[in-house]
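Shown here: the complex without one of its protein chains, the others still in place.
By written order: A and B. Residues from 1 in each chain.
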Amino acid sequence: MTVFKLDPEVYKRYKDEVLKLCNSFQKIDQPGLSDKQIAERLGLDERTVTEIRCVAERDCYSLDEWEKAIEFKRRATLEWSALALKRPDLKPE
Amino acid sequence: MTREEQVKAVGLKAGARVVGIAAVEAFREKVPDGYRPDDILPGARSVVVAGGDGPTAGAWRCPDHRVMEITGYDLRENVAVHAMCDFIEGTLSHKALQAPSLPVHGHEPPMSMMHAAELAGLGTRSLAAHIILNPEYGLLYYAALITTLPLEPDAPLAEPACPHPGCAAMYRRIGTTPCLRVCPACLAGTVQDRRIQTSTYDREKCHSRAQTYGIGSFQKGLLQIVNEDDPARRRTMIYSDFFTKSIQSLGFFRDSIAQCFECMRVCPVGRKYRKLQ
Partner (left out) sequence: MADVPSGAAKQLKSVALKSGATVCGIADAAAFDAHAPAKHRPGDLLPGARSVVVVGGAQPREGDWAATSPWVMQTMGTTERIQGVGRRLAQYIESELGYYALYVPPGTASGETPFLSLMLAAQLAGLGSRSLAGPVLNRDHGFMYWSAVITTAPFEPDSAETTPACPASPCREMWDREGTTPCLRTCPSSDGGCLAGKLENGRAVQTFYDAARCHTRVHTHWVGGFQKVLEESLNEPDREKRKMLLYGDFFTRSLWAITYSSTNIAQCFECMRVCPAAHGLKEMK
């Protein structure tokens, strides 16, 4: 027996649904469901739902999104600095 | 001093900016089974929440976003929680524990500190990633303790901190607010009659920004590396700036756990505390 390994086919079948039901995409004042609640709704066991959710959270966006994040923060900080600190020389290209 | 005042005084002296109390029963309405305070400590009666400062005013002014990526988090509210736990057990002879707040399965912690802060009257949810904003101080970080000590709870705030009147006015004029405008990738929302009408938050996209370098980036980088067949390309990936920073951040993750502040940078709530000489 090895560490719990999710069947990729199970993952592909349920990942979108699990992401939709959990706290990944939040609406204010509408908490997402717990893994146990999702399991009851989808007819899966809780452990499998936990595993699907963990993988799906990480898999949701590719590493491209991380590159965009780095650039977003660089620009946003500089734009704010240029305006709020009255330093137009800091404005990003 | 009442017991409530005593406990709060200990927390404030230990470095908390604010301290509030919630009754355990209050968590039943919105918290699923398994994630409530009495699921964690049998016989729990109260949850005491401490809010602590984030980056200093000086850090907010740094044009290099990497500074706050590394020093964004201070941990003082955790110190305050420990001081209050010690007081409750040592002096008041009731059980107390620090509420477990670290994620234990993916992004899910055993208990929500944000919800605890709301119930303890320390803040309300905002358009900006649903961050709990304290009406006086704005962005604070929250930690909590769970105790068998019965305490008179504070009431949740009647007036929401968000939207700020300036943001409500901005929404009427141009249909957006500072936070929604700066980060449309993660945030969307509407304001009506000076209240949040709708608000959505893409946590997974925010994760790529709020924890750019950390556990997630390490896992994603590692998967790419193990899937790369070409040894030369693999080498460049292993030694890349991105993967190196990801590994470094694992070592310092406690201090760097919050790595994007752009929605909060433009938020007017609590901003007066960031204006110094």
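Heads up, the rule we're going with is that a residue touches a chain if its C-beta (ideal position, glycine included) is under 8 Å from a C-beta of that chain, and two chains touch if they have at least 3 such contacts.
As the structure is a computational prediction, the values presented were derived from the model and not from experiment.
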Completion exercise
The one residue from A:6, A:33, A:63 or A:90 touching the chain left out of view is A:6
Handout entry: Residues from chain B at the interface with the omitted partner, ascending
Key = 39-43, 82, 85-86, 89, 93-106, 110, 146-149, 214-215, 218-219, 222-223, 226-227, 250-251, 253-254
Practice task
Since one chain isn't shown, list which residues of chain A touch it in the complete complex.
Solution key: 2-8, 11, 50-51, 54-55, 57-59
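In the analysis below, only the chains that are shown with their structure count from here on.
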Handout entry: Interface residues, chain B side, partner chain A - complex
Key = 30-35, 61-65, 69, 105-108, 125, 130, 182-183, 185, 189, 196, 198-205, 207-209, 212, 216-217, 219-221, 224, 242, 259-260, 262, 265-266
Handout entry: Residue ranges of chain A touching chain B (in the complex, touch as defined)
Key = 19, 22-29, 31, 33-37, 50, 53-54, 57-58, 60-63, 65-66, 68-70, 72-74, 76-78, 80-81, 84-85, 87, 90
